[in-house]
Structures are given as C-alpha cells and as structure tokens.
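Yeah, one chain of the complex is gone here, protein chain that is, but the others are all in their spots.
Per-chain numbering from 1; labels A and B assigned in written order.
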Amino acid sequence: MAPARTQERSELDWVAIMCLAPSLLYVFAMFIYPFIYGIYVSLQPLKGEAWSFKNYVAFFSDPYQYVTIKTTFALALPNTIVVVLIALFLAYGMRRGIWMERTITTILVLPISLGVIFLSEGILGFYGTNGWLNQILLGAEIIQEPLELTHNFTGVILSLFMQNFPFCFLMLLGYISGIDPSLESSARMLGAGPWTIFRRVMLPLIAPGLIIAFALVFVLSFAVFPSAVMVGQPAGLTRTISIAAYQQAFEQYDMSYASAIAVIMGLCQLAALIVVIAVRRRTTIATTMGVGKR
Amino acid sequence: MADSINTLRISITKRYGGKTVLDRFPLEIRGREFVTFLGPSGCGKSTALGIIAGLVPATEGEIWHDDQRIDNVLPEKRGFGMVFQNYALFPHLTVFDNVAFGLSLQRRPAAEVKQRVQEMLGLVRLTGYEDRYPGQLSGGQQQRVAIARALVLQPRLMLFDEPLSNLDAKLRVEMRAEIKQLHARLGLTSIYVTHDQAEALSLSDRIVVLREGVLMQVGTPQEIHDRPKNVFVADFMGFRNFFDVELGHANGGIVESVSKGLKLRARATDDLLGPAVMAIRPEDIRVSRSADDVNSIRGKVELVEYLGREQEFAVSTEEGQRIWLRSAEKVALGDNIEITLPVEKLVLLPRD
Partner (left out) sequence: MKRGYLWRLAIYLFLLGFILNLVGIVSHVVVSSFAKRWFGKPLPPAFTTDWFSYAWTNFELGHVLFITLFIALAVVLISLAIAFPAAYILARRNFNAKPILLLLYFMPLLIPQMTYGIPLATTLYRFGVGGTVAGVILAVLVPMVPLAVFILLPFFEQISLNLEWSASMLGANRLQIFRRVLLPLMVPGILTAGLLVLVNTISNFELAFLLAGGGSQTLVVALYYNVFAGGVRPVYSIDAMAVIYMVMVMSVLLVALRFVRPTQMVFRLDQTRR
C-alpha cells in the first residue's frame, strides 16, 4: 500500500514535538531572539534617551556612513548579475553532461570549501603587482605597466566572483539538470531551434530557480566583509556597510549603533528580496500568458 | 501449525479530510479462511488492510479478535503477519537476518532461530540464499523472502497487500500457486488485497468486492463470478455487455424485455421489477442461430482482437448496439453473422 499521508490532526503528536523541539528552540533562542534583541538594542542609543531613532538618524546624516549603502550596492549588484549570467550560460550548456563533468564540479567545490580568507590571501599574491598574472602579462609584453588589481574595487569584485560563481553554478547546474529532458526533445520534434527552445521552453522553467539564485547571490554579496578588507580599500572605495557595522561594534564599542547598521543592512537585503519576488510574480504571469499567445 | 484466529470481526469507517474512504466496512472472517479484498485502485482495500494491521487508525469503528477488542493494540503486539507490495525487505540485512528479524526481537535462542529460519526458507524454496542481500535477488525471490519473514513468526492472521503486483505475468501465476499452497499447508488465515480478479478467483474462499469504500458484494468466487449482484461487480468480473431493460412480471420464471430493438429473455431473479440491466459475458454468447429464435441477434462484425485460441470481437446491430463476444469461431471483419444470447446466461442486475 502506498504509505498514506494522513491529513489528520494527530500528525503532530507528542513524539513529533519532542523531535522538533531541540532544533526549533535553538533557532528561536539563537536566531529569532537575537534578531529582536538587536532591533531593540539599536533603539537604545549610547548617548541619548531610550527608544529613539537617534542611531538611524545619525547613520543617514553622516555621508561617511550612508555612502556605504551605495558602495555596497555598487559591489553587489554588478557582481551578482555577472555571476548569474555566466553561471546560467555554463550550466545550461552543460545540462546534458560534459566531458570530465565530475572532475570539473569537484574542482569547483574547492573555492566554496576553502572560503573567503584563503582565496583573498591567494588573490593578493596572484593578482598583486608583483604576482604571477602581472609577471606573465608584462613578460609577454601585453601590458607595459603592472595592472592594479588588488587593494581596490577590482580586487573585491574578483574575490566576490571567485567565491560566488562556483556556488551559483553548481546550484543552477543541479536545478537545470532536474528539468525533464523529454520537454526539450518534444520541442525539437515540433520544429523548434535551440534559441527558441531556450527562450520559450527552458527559460520559463529555469526562471524560478534563476530568480532564487539571483536573490541568494545578491544577498550574500551585499554582506561582503573580509574580501572588502583584505583585497579592497576598507577605508575608502570599498568601505561596505558590514565594515561600518563592524567598526561600530568592535572599534567604537557602540553596540547600539552597530545593531542599527545591521538592521539597515538587513532591510536593504529584504528590499532586494522583495523586488526579486515581485519580479518573479510578474515573470510567471507573463510566461503563462505567453503560452496562450502565438 | 499456526495458532490461528477463530474469528475476526470488523466494522470500520475511515475518513481523510472530507472524503470517506471506507464507509462502515463490515466483515467477519473465520479461522483458516482465505478472504480477498478485490477492487480497483482507490477503493479502500489497502486502507482496510492497514487498519486491520494497526498501522492506520480508523476514524470510527471496531475490530474484534475472538472476544477481545483490539482497536487500540499496537501493530507490533497484534501478532499478525504482513507482506507488502514492494516487499519492504531490509536492504542492510542478509536474507537470513531478514527472515530472522522477528525472532531476534523475541530473543529466541540462536539454535532455534537458525532451525526455524532454515525450515521456512526451505518451504519457500530459497535454501542456500541465506547470505545474499535483497539487492542481489530477483523480484520473485524477494517476495518469497518477505513471505518467509512473516510466516516464520507463526502469525495468527496473514495480511497480503497486493504482493504480486510488481511481478511479471508468468511469475505472478507461479507465486499465486505457492501462496495458495502455503496457506493450505500451514493452516493459515489470510486476508489478501488485489485488483486482479483472476488472482481473487483462484485463491479465495470468499471475495469481498469494494468500490470507493463501499462493500459491493461478498461471496464465494463462484457467486461473484456467476451471479454478480450489481453492475459494478459484473463489469469488474468480466461482463462486457449491458442492456438497459424494463422488466415486467415473470412468466413461468422468464422475463422478457426490449432493449434498443433487441428482444431479450432471461431467467427471473427474485423480485426485480421495472428499470433493470441485463448482462452477459462475451464468452457465453454463441455464434449461431438459436433453435427457437429466442435471443437471436443479427449483426455485422466491426472489430476483431486475436487472442490466440480465440478471438474477441464486436458485433454491431442495425440500431447500433455493440455486443462483444469471445469465441473460437473463425470470424472476419465485415462478416454478417447471427449470434445467440443463451437465456440461462443472461444475468439480471438492478439499475444504478
């Protein structure tokens, strides 16, 4: 007999609750509560009366601070777009398997596992003015002066790309491979060429996953911290909002202000997510409408 | 062999959300009986079995085993054996350990376990397979291990949930015979669930036909096969021809009616009057004219299905009524033939 999914109320019996309790309590105690506590703390500024928006006002009146939003956006948005587009291109092209797929995907897991710090340290060396890349380019006389690729905006972009691309690529590869291949075959039998198949059959199916991937990568990039410090210019060009929050917390010891900045950062990410969800709603409606049209 | 039950009485109702999956399903099973729950998918037969096993709780109702009410007894305490459609063998255990599983839970001494397991494996003809893993066995072999695993515990009641559905046709017929032999040899009481009427007919002492949670008919295989009590059962058991009729009073045990230009006579059944249905099996119709012109029909052959020994073909009357026959007669597409529906083979059924 097919194990019945009973829809009775007794599915959530005491055994279920006992099993869920520890992890659920942990998430509540260590995630939800600090969140709420953080919001509370942000409203109790160090120098001022309780329950005021002083921190928020201070943030938005100080150009040194609020410019971080723009800086972080300028880093996160282009990076996300490039990563997602390239990852889509590659994952789509590799959807039916490719020579040495297992090796390639294994190698791509490395940057994800090694993590930001190691990669940034390596980027400093490899892309530095005295690093191998410049040596090769100079030696082959492709350039006359060494390229400034580290301790600036470019460095952070590079670092973000190296971290986010493999992650996004593997996600999309898994997702696209899961689409029923017979859909493509039937489209071909009906006379559709590869671009048409992509545009009218595959893209609508990939869209949900693509949008989620975009959201994930953007949100991650927006919170960039160590790369901005290690291969960027934390004092200037690449002073991201997370650096601002960190400095308030651990250099100025103003936990209240820091929490406020963290809240602002969270709100920015939330705003981005909402935009993404709205786009998703519109695209799914559009594609279903497109199906009827000829 | 088994300490079999004396009686099992059930009356159960099961609802999922708003849907009633079993409606006051009543049953009484006597010891040593082989009862089959027969019906199409979704009729509730597997659910009924699950409730009897204790794996699925009933929404309302009772289950009585001899003089004890066992509704609230946990499945592991009921002492019933169960064989599943997908065998459900433990993939991480050998054949021996699978069969010995229940015995090891009872903490039986190793020597006893070994003896009983090997005896049971011999009974299902799998001696020598003790050290294999389920993944190394064929479907039929896996099913025999599953049966052995349940039987080795000498259950008071055996529950079979469509055990042969995943096997190919030939294997199904072989395994059917084996199950029947085991049941007889070990003096078991069995409840068997299937959608295959051939299986039900060949194995059972009694058949319970279910449709969407409602009992349609209970009876011996002969009764279900020859004297279905309603259109659903008749259709399920292979009656392919149904004629809507209006019945008047019987005249000397015979009723007569006209259906779509066909004058039909049948043996009267009880007190069936007014709107009714006459039904007949394809294999019961004769390709010839009857001596007294009773129930004779002229028609043209429209479809022929070659079945080897016989053909199944459709004959269309002038009024467009299509009648299915099965016969060894050499008939070809387009032939104009005469057929007869023998009076004693026409069954009367209430109209739904």
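The criterion applied here is as follows: contacts are C-beta pairs under 8 Å (C-beta built on N, C-alpha and C of every residue); 3 or more make two chains touch, one makes a residue touch a chain.
Fair warning: this is a prediction, and the values are worked out from it, not measured in the lab.
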**OP:** Just list which of the chains on display the missing one touches.
**Re:** A, B
Original post:
Among A:L46, A:V67, A:I81 or A:I98, which residue is in contact with the omitted chain in the full complex?
Top reply: A:I98
**OP:** Just name the one of B:S41, B:N72, B:Q106 or B:N336 that touches the chain not displayed here.
**Re:** B:Q106
Original post:
Among the options A:A58, A:M162 or A:A187, which residue touches the chain absent from this view?
Top reply: A:M162
**OP:** Identify the residue among A:L12, A:V57 or A:L190 that touches the chain left out of the display.
**Re:** A:L12
Original post:
Can you list where chain B touches the absent chain?
Top reply: 53-55, 74-77, 80-82, 84, 86, 88-92, 101-102, 105-106, 146, 149-150, 153, 159
**OP:** Name every residue on chain A in touch with the hidden partner chain.
**Re:** 3, 5, 7, 11-12, 15-16, 18-20, 22-24, 26-27, 30-31, 33-35, 37-39, 41, 86, 89-90, 93-94, 98, 102, 104-119, 121-123, 125-126, 130-133, 135, 162, 165, 167, 170-175, 177-178, 194, 208-209, 212-213, 216, 219-220, 222-223, 225-226, 229-230, 242, 245-246, 249, 255, 258-259, 261-262, 265-266, 269
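Everything that follows uses one rule, which is that only the chains that are shown with their structure count from here on.
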**OP:** Go ahead and note the Å separation of the Cα centroids belonging to chain A and chain B.
**Re:** 58
